[in-house]
Each structure stands twice: as C-alpha cells, then as structure tokens.
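Here the complex is missing a single protein chain, while all its other protein chains stay put.
For clarity, chains are labelled A and B in written order, and residue numbers in each chain start from 1.
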Amino acid sequence: MDLILQQMVNAVSLGGIYALLALGLAVVFSIVRLINFAHGEVMTVAGYGIWIALASAWPVAAAVALGLAVAILAAVSMERVAFRAMRGADVTTLLITSFAVSEIIKVLFQNGISARPVPVVLPAWMSGTLDLGPVRIGVIALISILTVALSLVLLSVFLRRTVMGLAMRAAAEDFPVVRLMGLRANHVIALAFAVSGILAGVAAVLWVAQRGSVDPLMGAAPVLKAFIATVLGGLGSLTGAVIGGFVVGAVEVCLQGFLPQSLLPYREAISLALIIAVLVWRPDGLWPAEQTSRS
Amino acid sequence: MLAVRDLKVRYGAVEAVRGLDLSLARGQLLALLGANGAGKTSTLAAIAGLVPAAGRIEIAGETAGGLPPETLARRGVALVPEGRRLFAGLTVAENLTLGGAVHTPPAERRRRVAAMEERFPVLAERRHQKAGLLSGGEQQMLALARALMAGPRLLLLDEPSLGLAPQMVERVFDIVAGLKAEGLTILLVEQNVPMSLAIADQAVVLANGRAALSGPAAEVAASDHVRRAYLAA
Partner (left out) sequence: MDRYCRRAGALALAVTAATATGALAQDYVIGVAVANSGGLAPFSQPAYDGFKFCVDEMNASGGIAGKHPIRLEVRDTRSEISEAVKFAQEFVDIGVNFIVAPPDGDPTMAMGQITSPAQIPTMTFAGTAPILTSVGEYVFGSYPADNQQAAVLGAYAAELGYKTAFLLKSPDAAYTQFGPAYFGTVFEANGGQVVGEASFTMNQPDFSAIVTTIQALNPPPDVIMTSAWEPDFPAFIKALRGAGVTIPVMGADVLDTPTVRGLGEVVEGVVHTSGGYPDPGSAHAEFNARFEAATGKVADTNYVVNGCDILGMIDAAVQAAGTTDAAAVGQALAALPETEGIMSSYTFAGTDRMPMRSVVLARIEGGEKVIIRREMADPATMPAP
C-alpha cells in the first residue's frame, strides 16, 4: 500500500512536469498550428541559464528568475526568427522548421558549451526528505508538485481573467476574428510563445533540480513525452494537454514500478502501445479541443 | 466615410470582385445586394483587411487598403462576419470583453459591457453561458453587441438576418435601423432585399463581382431588374 502511494507521488511529480511542457506545446499549437519540437530546447536554454547563474554564485531565487527569463526570451525569439517567416505554412512545413531549430540549438550548445552535461548543485536543504504519513517525499518532488499546481492555477486565471488570455483562447478558435477585435496578430502569437516559454522554464527548473545536470539534449526526451501527452489529450486542447501529461507520467511510473523484471526492457513499447490503444478508442484524444456549438 | 474605387479581389483563379466602386457618406446606410456568390462577403472582407485586394479603399479620408484588420479595427471599422463567428467556447461576457479589447482601461470595457447588456437584455441573462450554446437569434445579438463594443465609426454587417425566424429578422432590422438613427455609418450586406431597401439610403446590386445597379435605395427598389429578381412584383 505504501509502495502504491509512494509511486503515486512519483507519478504526480513526473506527470506534472509533462503537463507543463504539454501545455506549452498545446498553447502554441492551438494558435499557430505548430507542433514546436524545439520546445525542448527552450527547456535546455533555461537549464543553462540556471547553471550559469548558480555557477556565478547567484542565490537560488535569482537563478530561477534567470532561467525563466531566458526561457521566455528563447521561445519568443524562436518565433520571431524562425517561425514568423513561416506563418501560415502547412503543418508539415512548420514541423520540419521546428526540427531544424531544435537541431541547430542542440549543436550550438554541444559546440559552444560542451557536449557533456554540466553539474548543477542546489542548496543542501533542497535534497532533503519529508515524511508525510506513510509516504516519504523528497523536498524537490514536493516543491515540484506544488509549483505545477500553482502554475496551472495562475495560467488558468490568466486565460480567464485577462483580455490577452481571452484573446489566446479565442485565437485558438478563430484567429482572423481576434484580429477583427483590434488585437495584433504578432502580439497574440508572441504572447503564446512567451507563455509556452515560461511553462518550459518552470519545467526546466524542476527538471534540473531533480536531475542535477544540464546537457544539450536535456529537453529532447521530456518534450517527446509531452508531445505524446498532447496527442493523447487531444491536440490543441489545453485541458487535454494537462490530463495527457499526468496520464503519460503515471503510465511511465507504473510500468517502471510494477512490471515484472523480465518485461522491464519493453516498457517504452508497452507504454506506447497503451497510448495507441487509447487513441484507437478515442481518436481525438481524451479531452479534445472544445467544439461548442449548437448544430 | 467610405470610398471604394475599382476594388478587385481574387482567390487564385477565382475573381470574386472585378472592379467595384462604392461610396458611403457619414451616417448613411448602404445596402449591398446580390445573388449567392456575387462577391458581397469578399467586398466586406477586403474593406475590413481580411483579404488582400487591389484598388483604392479610403476610410474617413485616409487610405485603408493594405492595412491589417487589427489596424483597421483600431481606426473604427467593425465587421459582423457572415455566420457570426462568435468564440463558441468563450462565454457571452468574454465575447463582449474581447469586442472591447481596443479600449485599454478595463473600467471602460466593463462600462461598455454593462451598456450592451442593457441594450440586449437577453445577453445579461446568458452572461456566463458559452456563446456556442446560444440560439441563433441570441447569437446574432451577441455578434452585433461584440462589434459595437469597440464603438465603431463604420459598421460592416454581413447577412445579419441569415437563418433567423421571421420575428427575429424584424428585430434585427429594427436594431440596424436604430443604429443608423444613432448616426452610425453602416454597410449592410443582405439577401432580404425588401427590408434592406426599406432602411437603406443607398443601394448597390452586385452581380459577378461588378455593380449591376446602384443609386438611392428608392430608385434601386423601383428598377425593373430588382423588382423582377428580388421583389417578386
């Protein structure tokens, strides 16, 4: 029982990070129909930002702030430099552009900094543990869960209570009409990238805190999972992305934790098979983007 | 208020508008009539900046051709699009708020939302309902209210009565007449020719992207062509 509880904590903690990344992908996709595979590199950029700050003996809070700032900058400049020129291109072209951006950034880090991971050391109190009833939870895992929860609440408030938040939701439905309301297309899109950047930045902070190193490929694996999560949740659906993120995290942890030893090497295949099964059952994902209309 | 000279809109090989002239004085209502596919929606889209067009478009004496829709919206052009195109997943109140997005102080937006709810009481009742779940008539009220939220100088209406019950159609024309009475300049695209000509000052009949007929509404209404084709007389 304790074991199951403990693995549930693991699943929430991991799923939360996937959810943040998946949300970032979904926010951008819903507006510009771009599946941004370079999203992982936004995370990587943030990771290096944190590394540089900590290596320069900045306090943790300042390092986190720098990580978030460079993530936003990275995401927005990606849009400005690479994707704006491709605006309106078909999904495949955009996808390939994002692959190219992703590769370029990886190589820049590999050649500019190092192909090897660089260590990121956080203060000792962050690697402690707390006993909550039968569950022993790492301080970082706890911070991670709380941060994800807070981020989701803040994003939801932003999307519901501010004009730009409403504009982003509206743009996902009908971008030309948003422009008819006098909202600049470039602003709305840049904001979508900024939001995705900040989400990737938060994910990077949590990721780096849990893993202790930053390398040029850092963002690639989690963003692949996040992409699976967005498809599972329903491409373009924000709620779906969050649900998908948690499901992917839970599947990953459960298979790792409870598969018999002999099947462990196959767990990636098993998890993908499960996800494909879900998609066969619900081709539009678990929680597709809303089609609210009376027909 | 609006002067259009030799307007041409094409979609690839399709020439939707082939050299159209329009002029609309401040406070006047121009009815743009014509059969399906005549190029009415394309004309409005070009004026609102949604599609690229050749020719000259002037709004309030300033060149407006080639400007993006957001800039035109800030200059006082509001379009109620064909099929309404509400943000279905957003609530009534959220749709209205976005309509007033050009007004930066939030207090001003709230004041305007309240004014719209007073003008269209049904919207106040449905404030927190998703726009996509409103009835057709309610949706048309919301689409109008959303456009009015910006406080436009030039209102472009694309078939506001389309698909509505007769009672509702009358209500829509009453509202449009009311807006004209308040001094708003309106370009009205409609299929309901008699009711449009009844409230219009000027009228243009489009056919194959060209003006087949134009002049004061009463003259157009009296023309043989219109009487035969649209007024069943």
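The criterion applied here is as follows: contacts are C-beta pairs under 8 Å (C-beta built on N, C-alpha and C of every residue); 3 or more make two chains touch, one makes a residue touch a chain.
Being a predicted model, the structure only gives us computed values, none of them experimental.
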Partners of the unshown chain among those that are drawn: A
Full-complex contact with the absent chain, from A:S127, A:N186 or A:T239: A:S127
Sole contact to the chain not displayed, among A:V27, A:V101 or A:M218: A:M218
Sole contact to the chain not displayed, among A:S156, A:T239 or A:Q256: A:Q256
Touching the absent chain when the full complex is considered, from A:T93, A:N111 or A:T162: A:N111
Touching residues (missing chain, whole complex) on subunit A: 3, 6-7, 10, 13-14, 17, 106-107, 110-111, 114-119, 121, 124, 127-129, 136, 138-141, 210-213, 215-218, 220-222, 225, 249, 252-254, 256-257, 261, 264-265, 267-268
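Definition applied: only the chains that are shown with their structure count from here on.
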Centroid distance [mean C-alpha coordinates] between subunit B and subunit A, Å: 42
Residue ranges of subunit B touching subunit A (in the complex, touch as defined): 48, 50, 68-70, 73-74, 78-79, 81, 85, 87-90, 94, 97-99, 101-102, 106, 109, 130-135, 146, 150
Residue ranges of subunit A touching subunit B (in the complex, touch as defined): 160, 163, 166-167, 169-170, 173-174, 176-185, 290-294
